[in-house]
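Note sheet for the following structure.
Heads up, one of the protein chains got dropped from this complex, but the rest are sitting where they should.
And now, subunit A:
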Amino acid sequence: MGYRTSTAHLDSILRELSKEYSIYAPKTFVGEGTYSDTDRVRYGTVESLGEINFEVKSEFSYKEILTPISETLFYFTEDEVKVADGPKKGAIVFVRSCDLHAVKRMDDIYLKNGFEDFYYKRIREKTKFILMGCSQSFNSCFCVDMGTNKSDHYDAYIKVDGDSALIDGEFEALITRLEEVEEVTVKPDFVTENKTRVNIPENLSLDIMDSTMWNEYNERCIACGRCNFVCPTCTCFTMQDVFYEGSDRKQAGERRRVWASCQVNGYTDMAGGHSFRGDKGQRMRFKVLHKVYDYKKRFGYNMCVGCGRCDDICPEYISFSACINKLSDGMKEIEG
C-alpha cells in the first residue's frame, strides 16, 4: 500500500515538518568540489524535494547527523560539569538502502556494546529515516554482495516522479498530513546487481594478518583517514578537551568527542610511548577485517554495507572492494 501526491503538496508538508524536525538530505553544493568549478554532493538541511539530489551518491554519509564530527559532551568549570544540550528539533534523514543498514551498525555499537550512549540515544530517538530508492547502482557500490541493497525498515519511502511523488511507510507525522492523495501500490526501487562484486572467503581468519597482501598498502596508503570519515559504519572517536580562561581567571572549557581514524598516526598511542600497528598495511588489515570479519563474529553480520564511498574518496586510489577480493589469495598464502 502507498500513496501518490503532488510534489507541491509533499513540499508543503515538509515545510510544516521542518518546524519540528531538521530535514537532512544529499544536496548539491555548487562550486564547492575539491577542484575548481566542480560541485560536491553532501548532506545538508532542506525544506523541499527540489533541493535534494536524488541522482548522485553523497560523498559523506548521513552519520554526522547522529554523531557530529565534533560533539560537545559537557561544559566544565574547575569543579562543576554541565551536560551539553542536544538539538531541540528531531531529525528526518533521507538515506539510500545501504545507509539505512548502516544505522543498524551504529545502533549496535552505541546502544548495545556496553552501556547505552546518552548522546547517541538522545538524537537517535528523535530521528526518522526516509528511504530514497536506487534506480541504478553507482560504479563503486557492492551492496548486493553485502546484502544491504534492499531494506524494509524505513519510516517512509519517497520517490519523486515528475510533478508527483510516491510515498510509502508509517511515519505518522507525514502520512496523517497527506490530503490530496491517490492510493497506489508503491514498491521501493532497489538495485539487484552491481558492477563491483566482492567475495569474502569463508575460511577468513585473523591469521591473514601475516600475509604479504598487506605490504602494498605500506607503500600506497598515506594514512589520511578519509576512508574512515566517509564510511557510514565507522564510529570511532577520541576525547578532546577545549579550554578557555574566563575573565575571572577561572578555568572553564568543554569536553568533546571528535571522529577518529584507525588509519591515522596516533590512533593506538598510549601515554609512555607504546603503540600498535605501526605499518599502514596492518592498519588496512585492522580496518578490512573489522568491516568484513570480526564485527560479524561479535554481532552476527558484516559491518561493511558496500556503499563504496571509501573507494570513491581515497586520494591514492586504494580500493577497499579490491582488497576484499584479495583476501582469498591471502588465505591461500597463509594456509600454504
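Operating definition for what follows: a contact is a pair of C-beta atoms (placed from the backbone, for glycine too) under 8 Å apart; a residue touches a chain by one contact, two chains touch by 3 or more; residues count from 1.
We adopt the following convention: contacts and distances are computed from a predicted model.
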Among "Anaerobic sulfite reductase subunit B", "PTS system mannose-specific IID component", "Branched-chain amino acid ABC transporter permease" or "TonB-dependent receptor", find the name that the UniProt record gives to the complex chain excluded from display.
-> "Anaerobic sulfite reductase subunit B"
Touch assignment to the omitted chain, from A:T38, A:S70 or A:N113, lands on A:N113
Sole residue of A:K27, A:R96, A:H290 or A:R309 that reaches the chain not shown, by the stated touch rule | A:H290
Residues of subunit A touching the missing chain are 73-74, 76-79, 81, 83, 109-110, 113-119, 121, 206, 209, 235-241, 243, 251-253, 255, 257, 260, 262, 267-274, 276-277, 286, 289-290, 294-295, 297-298
